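I have a structure I would like to understand better, so I am pasting it below and will then ask my questions one at a time.
For this depiction, one protein chain was excluded, whereas all remaining protein chains were kept in their positions.
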């Protein structure tokens, strides 16, 4: 039997924290189309603010890169988010949200906590610490997208969202992150650092769950 | 009439956000002694975790210093927090909390959001951005301490907490931060940057309020 | 008469430091074709190592961005350097240098000093500090390229190098940096910070001059 990849190792060791995230009632609502539209709109708005900070996290990865391959991967990751932002914005427009409105919205407590946690893991640690903090979002969405696409609900209004994360472009980008994590794990002593990397990964997973819950409530504590 | 100092300017412009923070029901409970003990214990534990990150923020200020005076002020700020941590720990012991227990406690969402927001303001911006994010905590506690000490409630079990922040040592440290903020404001173009600095300050004030609310609920969403 | 732009202000105030850089004997040798080939090869190799660190500096600018426009400009800047690296490598191949050989070469003292100085200005300061440190290279090369293209020497073996920096693509990229510097100057209190920004700019100019001198000597002190 093949050894698990570093991502599989971290995900499996996260146990119920991982399934709390990937099986959250928000996700079930996306899957069967029962998610209240206010919850989805709340989520989309905060996700817009989230993506800007996430692009900064990939830029930080570029700064921290110690070889050209890492620098290119990070630069591509940052450019991919910025390149897809107009698509995200036009998707949001279909749900009645415009970009100036989203940009003016205060960040929810959950958005601040998650994004600044990831950025601080990167600033305080090395590139491997940063990828351990990025992985739950990038690879969790790939897993959720694939799972939801495998059991489509007829007439699901959220099918276009599912299609984005299940699609080949997103899945390929997630694969790149998975491979970069594995390479950094090998190069930068992941085995000896597994406990600390797991703690980082687990916190990021909990913050993903808190982000879904914020969306589910349809409103959250504004702090931006 | 004297012009307001940069701190007074920011505090006044924060308006009701500032009074939501300094007049929070948690503060009123500390003032008249009616704060539930579970809320205080929850607060103390998260404050212990908060202080460790806040010491990192002063260390970051040292890294960002561009003159010896700024470097010394930051180094002193970091050393002061680390030096007072044993006092904080012995104070917590009086409320039935021990250090290993507090260190093992997961950080609340509010703790993650606040501390990593401050650290990211510092990493992304300059020393003035960092001080704008630090000021609400450092100077807000000085204001709360002074206000509560001015109207003592007989037999208030929280009197020792009030005495710490009303005391000359804390007030002097807060004065140093106020002066450093004023000097950096002058040196680094605070006037031209007032809107952005106000936004940073306001977010930090909201995160202070969220921190009190987390304590008040006596429990919070763990994410560490 | 129009006010000078922030870049013009800084360049003019740098005085002879600026002309030491833009009129260096290395530049005169590029202009009339008399530059010894060993000096050019030494320069090209170190410039390859320089560009990798400069891409990291633009990635850092992305991390430090506080609005989407700054984030896009930085991400484009980083991607542009990485995108042009293959061109640079094929240009170097024409001078008998291959990429593995350049990548294996130790960084000269001058390369370490210049690149890490720029990166540290960015990490310690804000985005305006970073752009003040980036400007001499980006805009100085645009000025040198334009000047040398205006007085072509027949049969100059360095004409393709001149054409690159005089060309519309590079000139446009330099214009973007000039505009970003001007905008950040306005937004982040450049006027009140002029002395400190000038000191940063001047040091970067001196480090450019030291870089030419390192190339001119055809060899330098390896320290990487």
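Letters A, B and C mark the chains in the order given here, with residues in each chain numbered from 1 onward.
Everything below uses one rule, namely that a contact is a pair of C-beta atoms (placed from the backbone, for glycine too) under 8 Å apart; a residue touches a chain by one contact, two chains touch by 3 or more.
Predicted model, so just to flag it, every value in this text is computed and none were measured.
The shown chains contacted by the absent chain are A, B, C, with contact judged over the whole complex.
Touching the chain that is not shown, out of B:14, B:44 or B:60: B:60 (per the contact rule at the top).
Among the residues B:82, B:163 or B:199, only B:82 touches the chain that is left out of the figure.
Here the missing chain is touched by one residue of A:77, A:190 or A:215, and it is A:190. Across the interface with the omitted chain, subunit C contributes residues 56, 107, 109-110, 112-113, 116-117, 119-120, 123-124, 203, 206-207, 210, 213, 221-224. Residues 52, 55-56, 58-63, 65, 68, 71-72, 74-75, 78-79, 82, 85, 103, 119 are the ones on subunit B that touch the missing chain.
Interface residues of subunit A with the unshown chain, by the touch rule above, are 63-66, 123-126, 129, 186-193, 196.
Note that in this section only the chains that are shown with their structure count from here on.
A complete topology is adopted by the chain contact network, contact being made between every pair of chains.
Geometrically, the chain at the heart of the complex, using CA-atom means, is A. Copies subunit A and subunit B of the same sequence differ by a rotation of 180 degrees once their CA atoms are superposed, given in steps of 5. In this assembly, the C-alpha centroid of subunit A lies 36 Å from the C-alpha centroid of subunit C.
Subunit A and subunit B have CA centres that are 31 Å apart. Work out the mean CA point of subunit B and of subunit C, and you get 42 Å between them.
Counting partner chains per residue, subunit A has residues 56, 119 touching two or more of them.
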